[in-house]
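Worksheet: the structure to be examined is printed underneath.
A single protein chain has been omitted from the complex, and every remaining protein chain is retained in its original position.
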């Protein structure tokens, strides 16, 4: 118990001291994961929408494949990307390996299927009359889509939060294609992996606390918004 | 390109040869993740239900906390659990460290918040009349809950699939508290981490393919069920 | 870019060297720390410019196939056997590593093998081979993890393991283990640097890599290696001729 | 069975919806509840059915001698019914299943009553507006409730369906089931009623 407590308090102390290296690492994590999420979001929602509202042959094969990709470990995604980006690989000339753009690409691959799966289920749960109402009131297909997004905004928010959680907390792909290079591609999770390997649990816990805190701030504000915009009425 | 292709084909060949060690590793992954999911499921759905239908002070603080836990890297969850289970930790006497039960506990901690978040959003999207209709037709609270589960079954299925994906693909906690001991706690992801660490990309890809394939089989059957039980009707 | 084994990076040696190097040179060195196998693999793919590893056999193969040039020995350290304080197999007091390992097997004590194809693991397998048998007793566990984690695991499970001295010194205080056997000449552990062959990968920064490698083996670099201390103990001994 | 409301008040925030000092509904009576849109009819019915707690006041169910299973004694039918995401027959069986019964003959009979026997294997969400209403009614009637509260049940019904439902309610009425129905237009069903309550401006009038 003592040891556990000691680890936590040292972690807090280390954070409070405002170590610039530590905060630099946090910055890498956030810029990479936020970029990945931003780039993946609209395409993923569009795919989710198409899968929810259009029937075409092979539709459920696509859904199954996307769901299955969720069960592929991040390190395997990283590995395949590594082989593509490696000098010996087909995209080696892009010189992307061990850079942040490579990490972003990895995380896009990781959050895309999750965003599709969760938005698909949000769209399926939505009332079928939403699109009809929008269309009949003059919405073009794009406007109808935006209206639908608005109507299911809480479920989509949950999807975005979950996806962000997945990629900011992942280590496999970031390590593989980023390489954990200090000041360049070392992010929170690869730093944790390094420190725990050294038996330095304090740093690991400190970085974990940063992630938890930042996620809390994000979620508390979202949660606050959500709970204040919703008044309960039961059906009649 | 050549290298990439060669890695894939060797991976397939290795799988086809039916290596018993490899399939033992697959077995560990599945028994651990399935147990964790099974244990976490009902409690998580219940918490999701309570959060969706009861207003109490601190409700959104709980929601925010659970969402935030999704952004905590699996290795940090593993680390905290490690410190609890370690000889020097408060639960050291249980002698659980580096055993499968410890891995199961770790994965329960990982899938619980995800299941709660996704079931909460499923319950929120559900029609408010579901519970009223069930109650007025004589359902006791438990039966009403089961009815609701049935009505939102597709969203819940998506939640279960996503959660299973999360835990079967995670490596941080399994590595930390399982220890990757051959024949005991080595599962697919820790094995992949090991093999790619050796530069043995073939094994990594082979195990990745196993996960993808098994996930595909699972998802295709679920997707088939789903698409065959749903006929589209637009609202009137 | 240099790919190097976790032992040199996690012990802090590389940071020490880079800061010494940075005082006199204006060249940024990016470190990617991975297992020996993967480091060689990255070099083979041309994803790094320089490697520093400690696996003589694999390194020889790497050179023979023409992936690397200018292999130079840089330094060495040594391996030791550590085990639980109670020392159930009574390894303490034996003088050769073969005898020590034999006792562990005979008592069926727990022994953590890294099982990760690292330089350390290869060395350990070699030693078992000397005993004429591959280790099959039930206490023999393959952790499949790096040295730091394997030591922690040994500490938690009350097991023996073989480790490089650097990692041991760095972690010693946090472990519930003691040193049970050292200074057998079989336990020496030499490190080499190699440049990636520019004939295979024209894009590698061979000049910069060579500059750093040269620095490592000249008197300045060798002194820096020799002066690296953890808790007052030297970890690596310079070995360039 | 008797449903008793005492000093019931409902308000939302500042706004007072209605106050009812005393109200009794006895199984066997037939009541028509009317009043302007937004007066609180649906809210009152849900309070009576125990689906919603009023801001203040009590709602009590008093059993007659020999009566059992108070639970499913009072059934509320949504103005716009929710159908379970399964087929028509399973929807009707729902309440029986909850009690562990599966009275196939009774289900057949009710389906026929409701004119839904030819649709019994169709998924409920494919039904037309009038079919949905009839299914919701059938799903309630199969349980032989003591009291049934119908929130504008006739709004989507054609003349034929209306007649069918009138017949169904008449049957039930003769067997002693009471009903309260809210309805804006006068029609065959409201004519069945022997009491006419009016909810307007926050209070109920027309009680005996």
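Remarks
Chains here go by letter, A, B, C and D, matching the order in which they are written, and residues are numbered from 1 within each.
Methods note: contacts are C-beta pairs under 8 Å (C-beta built on N, C-alpha and C of every residue); 3 or more make two chains touch, one makes a residue touch a chain.
All figures in this text were calculated on a predicted structure; none of them were measured in a lab.
Within the full complex, the residue among D:11, D:86 or D:187 touching the omitted chain is D:187.
One of D:22, D:58, D:128 or D:194 touches the chain omitted from the figure, and that residue is D:128. Here one chain is not drawn; of A:46, A:95 or A:143, the residue touching it is A:143. With the whole complex as reference, residues 34-38, 42, 79-80, 127-131, 134, 151-152, 155-162, 184-185, 187 of subunit D touch the missing chain. Counting over the whole complex, subunit A has residues 127, 129-130, 132-133, 135-140, 143, 147, 150-151, 231, 233, 236 touching the chain that is not drawn.
Going forward, only the chains that are shown with their structure count from here on.
Work out the mean CA point of subunit B and of subunit C, and you get 37 Å between them. Separating the CA-averaged centres of subunit A and subunit D is a span of 48 Å. Chain centres here are Cα means. That of subunit A falls 16 Å from that of subunit B. The set of subunit B residues touching two or more other chains comprises 3, 86, 127, 129, 132, 196, 201, 233. Residue numbers of subunit D whose C-beta contacts span two or more other chains: 46, 51, 78, 82.
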